[in-house]
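A single protein chain has been omitted from the complex, and every remaining protein chain is retained in its original position.
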Amino acid sequence: MLSAILSMAALAAAFGVALGYVSVRFKVEGDPLVDQIDAVLPQTQCGQCSFPGCRPYAQAIADGEAEINQCPPGGEAGVMALADLLGRDPLPLNPENGVAKEVKTVAVIDEDVCIGCTKCIQACPIDAILGAAKQMHTVIADECTGCDLCVEPCPVDCIDMVPIEDTTQTWKWPFPEADATEKAA
Amino acid sequence: MAVQNEILRQIWISSAILAAFAVAGSALLGVTEGSTREQIAANEQAYLIKSLNQVLPPSQFDNDLLSDSIEIQDTDALGTEAPVTVYRARKQGQAVAALFTVVAPDGYSGNIRLLVGVNFNGSLAGVRAVSHRETPGLGDAIEVSRSDWILGFAGRALGQPPVERWRVKKDGGDFDQFTGATITPRAVLKAVKKALIYFAAHRDDLFATSAKDPQESDNG
Amino acid sequence: MTDYLFILIGTVLVNNFVLVQFLGLCPFMGVSKKRETAMGMALATTFVLTLSSVCSYLVNEYILAPLGVEYLRTISFILVIAGVVQLTEMIVHKASPLLYEVLGIYLPLITTNCAVLGVALLNVREQNSFLESAVYGFGAAVGFSLVMILFSAMRERIAVADVPAAFQGAPIGLITAGLMSLAFMGFAGLV
Amino acid sequence: MASYSDIARDGLWKNNPGFVQLLGLCPLLAVSNSLVNALGLGLATIFVLVTSNVIISAIRNWVQPQVRIPVFVMVIAATVTAIELIMQAELYELYKVLGIFIPLITTNCIIMGRAEAFAAKNDLPKALADGLAQGLGFSFALVLLGAMREVLGQGTLLRDAHLLFGEQARDWTITLVHNYDGFLLAVLPPGAFLGLGLLIALKNVIDRRLAQPKAQPISTTDTAESTA
Amino acid sequence: MARLSSPHLPVQASVSVVMRRVVIALIPGIAVMTFFFGVGVLLNIGIAAVTALLAESIMLKLRGRELGRFLSDWTAVVTAVLLAIGLPPLAPWWLPAMGAFFALVFGKHLYGGMGYNPFNPAMIGYVVLLIAFPTQMTLWPTPLGVGDGVASPLAVLTYAIGNDLAAFGGLDAMTGATPLDHVKTQLSLSQTVAEAQGGNMFGLFAGQGWEWLNLAFLAGGLWLLTNRTIRWQIPVSVLGSLAIISTLFWLGDSDRFASPLFHLTSGAAIVGAFFIATDPVTASTTPRGRLYYGAGIGVLTYIIRNWGGYPDAIAFAVLLMNMAAPTIDEYTQPRVYGHEGRKD
Partner (left out) sequence: MSAAAGMVTGAKVWKFPGGLKLNGHKTLSATSAIEDAPIPAYLILPLAQHIGAAAKPVVEVGDQVYKGQTIAAPDGFVSTPIHASSSGKVVAIEERPVAHPSGLSAMCIVIETDGLDTPLSTPELEAHPDYSELDPSHLRNLVRQAGVVGLGGAAFPSFIKLNPGPDAQVDALILNGAECEPYITCDQVLMREQADDIARGAQLIMHAVQATTCLIGVEDNKSESIAALNKAIDALDDRRIKVVVVPTRYPQGGEKQLVQALTGREVPSEGLPLDIGIVCHNVGTAATVWRAVTRAEPLISRVMTVTGGAIKQPRNFNVRIGTPVSELLALSGGTQGTPARLVMGGPMMGFALTSDAVPVVKATNCILATTEAETAPVEDAMPCIRCGECAEVCPAGLLPQQLYWHSRARDLDRAQEYKLFDCIECGCCAQVCPSHIPLVQFYRFAKTEIWEAERDKRKSNHARERHEFRQDRLDREEAEKKARLAAKKAALKKDTSAANPVAEAIARAKARKAETASGQPADPVADMIAQAKAKADGNKKIPEKPASTENSSSTDDPVAAAIARAKAKADQKKTDSAAPSDDPVAAAIARAKAKAAEKSDEKSDDPVAAAIAKAKARKAEQQSAPEEKPTADDDPVAAAIARAKAAAAAKKDGD
């Protein structure tokens, strides 16, 4: 009995010593995971994930504080990519965070209505709006990620999100319809 | 400096916690073990006896089988190089039967271990398959739970039927084979027959009250 | 020599840990959806299984048996395994981020893989010697890795098959494992 | 956090360890070749799960991260060994039949899984409820599979009940099909995998039916989309 | 619009043509088999085919797939025939039925049907039967020229339906071990190969009847090769590896190891190499991979035949290599135009 207790205690203590030592000696700083997650996120910086931008969301995922299904701009494909990266099971997008846009959009400022208040400029997370105070503003369409953040601050409602249309350059071959195998009789 | 301190601190904490749980755990187990030890030992014995009882019902003997045993060795007759324990059943001091395991090495797939009980008069008290790897559904009919075939050995002896008819029917003997499986019964028969022959040759040594040197008994 | 060969064949094929002995099934089912992860898991398991097989032999032989406290087998084995795994993980994490990338995330999972404790306990039951224990552990790991990797490649195919909805995911995975186990019955009687 | 009814529903059905989480597969498949074996291991697992959940919940706040796993496994291992010793003392034959899978409860993934995922984060009563629910859920899966395999493989139920319930249960065996040759596949290893696969598929079908109460055509599959 | 893209020309080849060719190629073998083993062969094929088509229809219906197209692709028939010719030609009716059911349901439709199954359905059916009903599966009727000779149609039918042969002198009288089984068991009783092959079970160079049977299947297989329904890699590597390994052991100890000719022609090696291992769906698909795949089957067959628990092992070997096929494919990708070296 005593020998049992003593031997176990000694064994345990030995591991305790080793673990304690190693836990300090081999402490790992930094977390490349956040970078990897951030690289997968669409960088729309729209905040729909309920975090202020993509990187904070990436951090939250890495810390296990957020699910992987909170980014609507990334869509199902984004969730799959995250699931892949993190070795988790894919989840359907969380509707609380919004729905994935059917089509991509860009912001367009109605330049006749714009009063040059700069509110949209402050809101745009990627500085995609040009203009100075009291002058009309324009969106650099190529930069705009379609995050919608500039729409609300505009006091005169002059910003519209318009769909980006396919061109022969961006057109994609459609997925060939389901094979006959997968079709109902 | 700081790192050193930190290491010491962590070492101290980790080992203390782990040791504490180890102590608690092993203490708990120590107590449990202490309180169950005897019961377990008794169970082990009972288990063994129960398996022996399959071939020799308890009513037929009154001695303590487990303490009345000797070891023998005969690779040829017993099918194994390892020493084999022989339990000797006696009633009122009279030898009743010997129980031991033999191995049939030529089963369809590997060894078949058999528990053989031989009455003092040379007839079989019973045979059971202890372990085997015969094909499920074919060769495993030697298990009692699968068929009664093995029960048919009880009461048989070397002359009953005559030695040359200790074969499966297909080979011109008296024993049934299984449909589609002749190898297994053949192997079992052969092993049992050998055991009987061994018994006949060594009966007195086997029942000698003091355990004899197996080698000696072998030569005898 | 042939003894060791038989142990190897026995553990890898005839009594495959996963398909015949039913050990280590959770990671087998859980981490086999992609070939890369399956390989990582296989590697990590091979390492831990061999190591723990050896360590538990030592613990059993030099601590438990001399003191006559065999009833502490489970608790001491598991302590050794958990400790070794965690030490390995922490050291690998720091020392070789590359290796950690490959093995790291699987190591903690392995602690609770019953193949690891299973191999330790079976070693005792089979009364294997030191070297036999090592071969036994290694063979078990190779068997595990083999079926794990084959299984993961099959699952990648099955993932894109037109599997009936009710069977998608785990059910078809289990059925595939069942059919693999069926195929492995062909090795019965080899050793 | 989770309410008790959630905990119960999770453990028994929605997040059943055997059917959904796919944890504890080894004992689930290995000892489900008969109903009695399944029941025996199920009971042992419940006991361990409840005990370990309770202890871990109680100690959760003063265990360092680097020793968390060793401490947890030690707690579990101690519990299991205690059970093992008690079983040896009280149900020796069943212990013999279940063999290595009793000590292996230690590494049954559910136990550690619940310790990490639930007990280490919740208070004591909840942890107890969770242990019970998950244990019952696991035993449910185990017993179902055991019954299925026993019926298919041997045509009986409750064979060898005396191992668990003592001598008076020796003749509890229910023979469903007389002179049944036995569909051997069911009791062999492949049968375990196939059986569990079929049971989970069945659960999926039931879940789908429950989800859309409107009577659906016999089709158990969804059509066009799937992987397309 | 499903097909938008080029090419726009109609395609000549089709799945059902391929499958029909396989059935046609099996006919000579089936004919010889019936001659030697009786009408039980045809009965098995019939029962298996009907069950297979039935099971296929039910599964297609349950899964909501087009019935007509898939029933007419002939794959279920190929599966049924290949399963049936592996069964003893004297069997209760439920044996082929059960086998075909398992083949089609577990081997094929749970995976999504034609084209998606990772395991050879016929071999799944066969192995399930072998493991679940070993008694029925190991009782082969004696062929023409051995023992009582070929079972009469009446006997076959009585046994198939009533599972009873008392009227015909009992099952044991009409059945015996196959040549492979016989040699295996005799060898295990420490006889030499020559002794084991001494009986009248053995014909010119292999089992009586079996030799002709295998020649007929060989003819069908060669026909498939010439019309490019199958490629050479798998048959050649299966038979080649089996021949090589059996030659090596035979040269080493011809008392304990049977000759390569015996191995090639006494069991299912020929059918296996040309018809079973070549199942495109479950085999390896890269040219180099097919060589490895076939070699694996040959070697595993030999190992299990000699040291394992089963007298013949084509089915197990095929299933085991089916397991490995996806992995093999992954590591045997051919060199792509414009890339250096192979990707190994």
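Labels for the chains are A, B, C, D and E, by order of writing; each one numbers its residues from 1.
FYI, contacts are C-beta pairs under 8 Å (C-beta built on N, C-alpha and C of every residue); 3 or more make two chains touch, one makes a residue touch a chain.
Quantities reported herein were computed from a predicted structural model and do not represent experimental measurements.
The missing chain, though absent from the display, is touched by one residue of E:Tyr116, E:Trp212 or E:Tyr292; that residue is E:Tyr116.
On the side of chain E, the interface with the absent chain consists of residues 1-11, 13-15, 17-18, 69, 73, 112-116, 231, 280-281, 283, 285-287, 290, 329, 333-340, using the contact rule stated above. Within chain A, the residues in touch with the undisplayed chain are 38, 41-45, 47, 50-54, 56, 119, 122-123, 125-128, 143, 145, 149, 152-153, 166-168, 170-177, 179-181.
Summarising the interface, chain C meets the missing chain with residues 157, 159-160, 162.
Here is the rule we use: only the chains that are shown with their structure count from here on.
Taking the mean of C-alpha positions as each chain's centre, the chain lying farthest from the centre of chain A is B. Among the inter-chain contacts, the highest number of C-beta pairs connects C-D.
Taking the mean of all protein Cα atoms as the centre, the chain whose own Cα mean lies nearest is C. Averaging C-alpha coordinates per chain places the centre of chain A 54 Å away from that of chain E. A separation of 32 Å divides the Cα centre of chain B from that of chain C.
Multi-chain contact residues, meaning those touching two or more other chains, occur in chain A at positions 4, 7-8, 11-12, 15-16, 19-20, 22-23, 25, 177, 181-184. Within chain D, the positions touching two or more other chains are listed as 64, 66-67, 70, 74, 77-78, 81, 85, 184, 188, 190, 194, 220-221, 223, 226-227.
The touch graph of the protein chains shown is complete. Listing the residues of chain B that touch chain E in their complex gives 106, 108-109, 135-138, 170, 178-181, 183. Of all the residues in chain A, the ones that touch chain E in their complex are 173-174, 176-177, 180-185. Here chain D touches chain B in the complex through residues 62-64, 66-67, 70-71, 74-75, 77-78, 81-82, 85-86, 88-90, 92-93, 96, 182, 184, 187-188, going by the rule given at the top.
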